[in-house]
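These notes concern the structure reproduced below.
Left out: one protein chain. Kept in place: all the others.
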Amino acid sequence: MEKTLQELAKVVGGTVVGNPQLVIKGVAGIKEAKLGEITFIANPKYFSLLPHSKASAVILPDRAKETTLSSIRSANPYLAFAKLLHLFYDKPYISTGIHPQTCIDPSANIGEHVSIQAFAVVGKNVQIGKNVQIYSGVFIGDFCQIGNGAIIYPNVTIYHHCRVGSNVIIHAGSVVGSDGFGYAWDGKNHYKIPQIGQVIIEDDVEIGAETSIDRGTIKNTVIKRGTKIDNLVQVAHNVEIGESSILVSQSGLAGSVTMGKEVIIGGQAAIVGHVTIGDHTKIAGKSGVTKDVPPNSVMGGTMARPIQEWKKSVACIRRLPTLYKKISDLKKKVQDLENKLRDKD
Amino acid sequence: MEKTLQELAKVVGGTVVGNPQLVIKGVAGIKEAKLGEITFIANPKYFSLLPHSKASAVILPDRAKETTLSSIRSANPYLAFAKLLHLFYDKPYISTGIHPQTCIDPSANIGEHVSIQAFAVVGKNVQIGKNVQIYSGVFIGDFCQIGNGAIIYPNVTIYHHCRVGSNVIIHAGSVVGSDGFGYAWDGKNHYKIPQIGQVIIEDDVEIGAETSIDRGTIKNTVIKRGTKIDNLVQVAHNVEIGESSILVSQSGLAGSVTMGKEVIIGGQAAIVGHVTIGDHTKIAGKSGVTKDVPPNSVMGGTMARPIQEWKKSVACIRRLPTLYKKISDLKKKVQDLENKLRDKD
Partner (left out) sequence: MEKTLQELAKVVGGTVVGNPQLVIKGVAGIKEAKLGEITFIANPKYFSLLPHSKASAVILPDRAKETTLSSIRSANPYLAFAKLLHLFYDKPYISTGIHPQTCIDPSANIGEHVSIQAFAVVGKNVQIGKNVQIYSGVFIGDFCQIGNGAIIYPNVTIYHHCRVGSNVIIHAGSVVGSDGFGYAWDGKNHYKIPQIGQVIIEDDVEIGAETSIDRGTIKNTVIKRGTKIDNLVQVAHNVEIGESSILVSQSGLAGSVTMGKEVIIGGQAAIVGHVTIGDHTKIAGKSGVTKDVPPNSVMGGTMARPIQEWKKSVACIRRLPTLYKKISDLKKKVQDLENKLRDKD
């Protein structure tokens, strides 16, 4: 594909500085770009790499300084870069139909233009929308619903009675709808609590590889529209995640956590059971949240606190060995004073 | 299904307060319950929700105060609730037999009333008990044994020569019997240590989704009767887990850990290699255990300590910024005293 800089500027809603007729054939990183490609700088600290880049053009922040290279100026260069990647590299979806080596229950209702690959399994009374892609080794349990345009990558398991919205993407190996972890101790054994709830995944959610989302005990586990979940994340039973939230890799939400919208949970962070996290809150990576967190908070630490407090504590901890020295000096001085005063008596 | 309150009380071993002839059609949470359903309160703090519930009856702790609602009084309301969930929602198991699109070695020995779904693989000399359910995409390696009534969910992999007890449940995507992580450095390369041990999973164990349990190096990895393991847990080679223990999601046991019975390991906690954890010990979430822990301990912290000590340290850390202020005040006072004393001389 070939596009002029002018055409690309139109796609991303930016303005050209330099030669609008320049022909661009691809998008690449600032170090990897070759002649004829466009690169981008979202973070000013990479500006110094620009004179060494072989790129023919660059996407820059609106107010970036002049460059010798032709550029597209954009309010959001990272977003502009993403849009050009789609433009240059997306391939049109062509349905491959239903592979003969599948196992699809005759009661399943399957939309138009789907692709169901070899060794996929579709259970009883499943509803599958149009343009859905189901890769090899996927298991879709009885009574599930899969929305239009969803992509389910290989070896994903979706247990019975779960609902997956439109344009949802689930990466390989993930599990949706496994039993929540619930037992009642009967004095001798852990007695299993049946998990009869469902999992509801709303539209435009993306779930990474090898993430597990348990079904609810008696209500549902719900992931709202536009939320993005990374790899190896744990979402326990009865959890509710608001719209457009972000869960980074290896984070975990314990049972009955309620999260607002546009929340960000850092990598390897954990939220204990029954906690509520307010809208727009950010939890630093590796944190442990043990109590409710109000909206718009930024929290960190093993027993998470406002991040400024936590950082102050971390700084204090680093100075502890010096502090111990200081106190022992102080103690000596006080003793000297005591001695002197006694001598005076 | 319809049952009188009297009948339900008998099932759970409780007593009716109110109308024993009340007809109950289902079980639900206190907020979700509808007319004709029974709910439960295990934690007194939810008592205030009861007047707003639409439930027709409630399971209460033995000594709970009077309510206008008919109730079943129980020593363990949570257990009673679990029993009613089984009563109302369990479906009888009906074997679906062996699906024709499977790959089962002719030397495998398969019990009565099994269900083996499409695209499952059963290796050489495998022994499968009766009433076993093997879902799609499951791989059972050569010489494995699967006990009566076991349920193996989709896309589980069990490597060769592993033993899975009766009534064991293994959720989707989990891996049993992968090679332990062992190498000897030969000066240039990591030389692989063959892992020739097995994995033994005793009766009534449940394993969550996407959990990995490595085979032993030269002895076995053993998980004893009644232990319950959550999702995304790591159990390394040569580990021995006692009876009725609990491992919460994303926790990890390094190689050759020995755990007693009725131990609880919190979410994202880790135990370093070769450590022994005594019976009935509890390890807080996110802890790191670096040394042997005696029975009946409760431990917390990155280098785990008795939890009261650890909590004291955490409280101290929070007060550190104040402490620094206090010490600098003290230092000034001492200096003042020194000056005064010098003036006196």
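Note that the chains are named A and B in the order they appear, and that numbering of residues resets to 1 at the start of each chain.
Just so we're on the same page, a contact is a pair of C-beta atoms (placed from the backbone, for glycine too) under 8 Å apart; a residue touches a chain by one contact, two chains touch by 3 or more.
These numbers were taken from a predicted model, which means no experiment stands behind them.
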item: Which residue of A:25, A:99 or A:160 touches the chain not shown here; value: A:99
item: Contacting the left-out chain in the complete assembly, out of B:30, B:87, B:108 or B:121; value: B:121
item: Subunit B, residues in touch with the chain not shown (by the definition above); value: 101, 103, 119, 121, 137, 139, 155, 157, 159, 173-175, 178-179, 181-186, 189-194, 196, 210, 212, 214, 218-219, 232, 234, 236, 250, 252, 254, 268, 270, 272, 288, 302-303, 305, 309, 312-313, 316-317, 319, 323, 326-327, 330, 333-334, 337, 340-341, 344
item: Where the missing chain touches subunit A, by residue; value: 27-29, 32, 76, 78-79, 81-83, 85-86, 89-90, 99, 101, 117-119, 135-137, 153-155, 169, 171-173, 204, 206, 208-210, 226, 228, 230-232, 244, 246, 248-250, 267-268, 285-286, 302, 314, 317-318, 320-321, 323-324, 327, 330-331, 334, 337-338, 341, 344
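To be clear about the criterion, only the chains that are shown with their structure count from here on.
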item: Averaged-CA centre spacing for the pair subunit B and subunit A, given as whole angstrom; value: 25
